[in-house]
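Submitted below is the structure of interest, expressed as structure tokens.
The other protein chains are all here in position, but one chain of the complex has been omitted.
The letters A and B name the chains in turn, as written, and every chain counts its residues from 1.
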Amino acid sequence: MGFLPFAVAVWLFVIGLWGVVSSRNLVRTVLCLTVVQSSTYLVLLGVGYRTGAMAPIVADIPSTSKLVDPIVQVLVLTDVVIEATITALLLALVVQAHKRFGSIDPEDLRPLRD
Amino acid sequence: MTRRVRLGLFLVAGAGLAVVLLLGFGGLPSFGHAHELDGAVVNLDEPTLRHATDVVTALNFDLRAFDTLGEEFILFASVTGVALLLRTLRQEEEEDQEITPGIEDHRFAGASDGVKLTSLLLIPLLIAFGAYLVFHGQLTPGGGFQGGVVLAAGPIAVLLAGRYLSMKRIAPKRLLEVSDALGAAAYGLIGLGGLIFTGVYLEDPLPLGVSGQLLSAGMMPLNSIAVGLEVTGAFLLTWTQFFDQTLVGPPSGS
Partner (left out) sequence: MTVLQIIALVLVAVAGGAVVLTPEALRQTMVLGIYGIALTLLFFVFQAPDVALSEIVVTGIGLPLIILAALRKIRQQQARQSHAREEAEE
């Protein structure tokens, strides 16, 4: 059972990539990319978790008690922020591509040459 | 390469990738047995040396303060990118001139009275909770980022109540731009304060205060407010960039 978080991470990574490759709609491609990115959360949290440990908030408990690794949590926090901003940027690109090519099917996109 | 060949190729490559990833993760310490010393050291040090009770926020604004500066600028740059990509071209502006003033109540005419009432009730709750998250960053779970998004949701509730133009009145684009830029600049300038008073960029020159009080942990509350300002501005700006000419433009399909 101890391998389950990493197995789920691999599943999310590969199924998300499948979505990216098979998608006929650029908005769907972007959404599948967020699934790929969320697999990293599982790896990071899985690495830092300790059985029976508590959250790293020491307001009510002594800081010597068993706590989970806070460093990976900070990395996941950054990851979530960047995911939101990158998705916004990619969707703006999709809107712009649709304005230019009149389609959001990646097969219809032509190289930019002017 | 046809679509079918490409998907078949991916199935082979994806299966290989999955095997390699599983083998790689097999070398990690098994789940629940993390033995990194640095995590434990940080858990002991941040509360005692920095008087912060939320170790995650303390890490963000103390040990990883420089990374957070980079993260701030990624946010700033991506908002600028969205604004650049979605800017209106001249001929489109002419089409948008047709907007009539009465359109404000029209767009969300489908919203029922229940939805409108709930949205109005949500506004003060969202703003109070967002402010709480920003100000208590170093004490309880939360911080500038989470609080900033919740604060940004306050004006969005006005939108859900069916009034896009009212939302633009209480959160005009100029104000959002100022909030975004001010937040990003404030974070950098707070770091400069460290350079001036202690000689090290982002070092903490302020007294640490009593652990658990609102004004404790040195500069962390200030950093949290700066990040909160920036995130509120950034998210509202991104949303309004996407909403402009979408919600007030001519209805689709007519």
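The rule is simple: a residue touches a chain if its C-beta (ideal position, glycine included) is under 8 Å from a C-beta of that chain, and two chains touch if they have at least 3 such contacts.
Quick caveat: nothing in here was measured; it's all calculated off a predicted structure.
Participant: Touch as defined at the start, partner being the missing chain; which of B:25, B:201 or B:243 qualifies?
Facilitator: Final answer for the missing-chain contact: B:243.
Participant: Which positions on chain B touch the chain that was left off?
Facilitator: Answer for chain B: residues 31-32, 54, 56-57, 95, 133, 141-143, 145-146, 149-150, 152-153, 156, 235, 238-239, 242-243, 245-247, 249-250, 252-254 touch the chain left out.
Participant: What does the interface between chain A and the hidden chain look like in terms of residue numbers?
Facilitator: 1-2, 4-5, 8, 11-12, 15-16, 18-19, 25, 27-28, 31-32, 34-35, 38, 41-42, 45, 49, 51, 53-57, 68, 73, 76-77, 80-81, 83-84, 87-88, 91-92, 94-95, 98-99, 102, 104
Everything below uses one rule, namely that only the chains that are shown with their structure count from here on.
Participant: When the centre of a chain is set as the mean of its C-alpha atoms, what distance in Å lies between chain A and chain B?
Facilitator: Centres of chain A and chain B (C-alpha means) sit 15 Å apart.
Participant: Applying the document's contact rule, which stretches of chain A touch chain B when the two form their complex?
Facilitator: 2-7, 9-11, 13-14, 17-18, 21-22, 43, 46-51, 55-59, 63-64, 67-74, 77-78, 81-82, 84-86, 88-89, 91-93, 95-96, 107
Participant: Going by the contact rule at the top, pick out the chain B residues touching chain A in the complex.
Facilitator: 3, 6-7, 10, 14, 17-18, 21-22, 25-26, 28-34, 36, 38-40, 42-44, 46-48, 53-56, 59-60, 64, 67, 71, 74-75, 78-79, 81-82, 85-86, 139-141, 145, 212, 234-235, 238, 241-242
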